[in-house]
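In what follows, a structure is listed as structure tokens, so that the remarks can point back to it.
In this view, the complex is presented without one of its protein chains, the others remaining in place.
Naming follows writing order (A and B), and every chain is counted from residue 1.
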Amino acid sequence: MTEKPGWKTIPPGGLILAAGNAKEYKTGEWRTQRPVINKDLCSDCLTCWINCPDSSIVVADGKFKGFDLDHCKGCGICMAVCPKKAIRMEPER
Amino acid sequence: MPSLKTLSTRKERLSPGHRLCAGCGASVAVRQILLSTDLPIVACCATGCLEVATTIYPFTAWEIPFIHNAFENSAATISGVETMYRALKKRGKIPADRKIRFIAFGGDGGTYDIGLQALSGALERGHDFTYVCYDNEAYMNTGIQRSSATPIGAHTTTSPCGEVEPGKRGYKKNLTQIVAAHDIPYAAQATPSYYMDLINKANRAIETEGPTFLNILSPCPRGWRAETTQWVELGKAAVETCIWPLYEVIEGKYVLNGVTQRIAEGKVQKRPLEDWLRMQGRFRHLFTEKNRPIIEAAQAKVDKDWERLKALASL
Partner (left out) sequence: MRCMPKVLPLNGDDAAAYAMKQIDPDVVAAYPITPQTELMQSFSQFVADGSVQTELIVAESEHSALSACVGACAAGGRVMTATSSQGLAYMWEILYIAAGYRLPIVMNVINRTLSGPINIHCDHSDTMGARDSGWLQIYGENPQEAYDNTIQAVRIAEHKDLRLPVMCCMDGFITSHAVERVELLDDDVVKDFVGEYVPTHPLLDIEHPVTYGPLDLYDYFFEHKMQEIDAMSHAEAVVREVSEEFGKIAGRRYSLLEPYAMDDAESAIIVLSSTAGTTRATVKAMRRAGKKVGMIKLRCFRPFPKDDMVRLLDGVKAVAVLDRSDGLGAYGAPVFNEVRNALFDEDFRPQIVNYVYGLGGRDIGQADIAKVYADLAEIISTGKVKQRVRYLGVRE
């Protein structure tokens, strides 16, 4: 494990200069269940995307592309809001 | 109003990897608000769930300039940021055509209670900013302590239900109307369960010049004692029981929105408050013979406030 930096190297005043670097923190490790999509039922309505607390629905070109499993916390909201019942939650292995 | 597909092309300004609870209503609200506009934003946040969980050093989930100062001064801090923006523009140090919008976030703790003074001052001085209160109805970050936004009867750790006390005494403060009384250009209530309504309101609030205010009921499955998957239903039930009506105050004129409007018109049935209370463990103790009068008092208050709101909307 790398040693944490000392006071001489970190930016002064508590500033964090790397915007959005929280991405490096893998909240996906919190999960006890994970979402699984049935692509046949999915209509790309993006309701799951707009309701995800962790921006963990991956969308490209207006279409559902997958789940960001590095960050998905397994809350199950995507399953709850999907109008097509295309998402189910499975226990995390 | 842009479609979800269009919105999905916008850059997310709150990155994943923040440490808000799984199923947090506040983080959905904030995501939706930040997606509602393309304009550059500088944000300030009061101490609380949102601030703490998004900025644990050395990580930040904010892709935009962000400042946290203290608990009660989000509105005062953003007043300073916004004023510096105008000052530097005046001196030509910021190009005249650059448009930056300023948002102050605060929880119900940092807004209804300890932050009320700063909010009132900033509104009265007329700073060009948007204040967003993510109301999860208690001081959730520090372990669910009561705030003036906590509904009557709710169990919190500083207003617990016990042998003699039935949870919080006193009704929820009506902050949106206190804010509206400052005669600002725009104030609104919303909840992320109705995301299009929230996004429309956020867009309007952010792009309107002058002080604007959004009060967002942000369900907290942890503090409200509900499942994370019930989160959307919790928001919807709050609206359908009229304990959290959706409305705007536009230049002083009250306008009801969406489901709330349809309830006022009699097109949708107003649900009994019990429906909402029953979904949450923090109200479980009210469902006894001894505490039933509290539910009845709470219902009576909701009804009274609802009549008042309809009357205001008819002016």
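To be clear about the criterion, a residue touches a chain if its C-beta (ideal position, glycine included) is under 8 Å from a C-beta of that chain, and two chains touch if they have at least 3 such contacts.
Quantities reported herein were computed from a predicted structural model and do not represent experimental measurements.
Undergrad: Among the chains you can see, which ones touch the chain that has been omitted?
TA: The chain that is not shown touches these displayed chains: A, B.
Undergrad: Based on the whole complex, identify which of B:64, B:178 or B:268 touches the chain you can't see.
TA: For the chain that is not drawn, the touching residue is B:64.
Undergrad: Considering the whole complex rather than only what is displayed, give the residues of subunit A touching the chain that is not shown.
TA: 4-7, 10-17, 19
Undergrad: Name, in rising order, the residues on subunit B that touch the hidden chain in the full complex.
TA: 40, 42, 44, 51-52, 55-58, 60, 62-70, 72-73, 75-81, 83-88, 90-91, 93-94, 100, 117-118, 120-121, 124-125
Quick note on the criterion: only the chains that are shown with their structure count from here on.
Undergrad: Distance-wise, how many Å sit between the C-alpha centres of subunit A and subunit B, to the nearest whole number?
TA: Taking the mean C-alpha position of each chain, the two centres sit 23 Å apart.
Undergrad: Quick check: in the complex, which residue numbers of subunit B touch subunit A?
TA: 4-5, 7-9, 12, 14-25, 27-28, 31-32, 35, 54-55, 57-64, 192, 195, 227-233
Undergrad: Considering only the defined contacts, which subunit A positions touch subunit B in the complex?
TA: The touching residues are 10, 14, 16, 18-27, 30, 45-47, 49-56, 59, 62, 68, 70-71, 73-77, 79-81.
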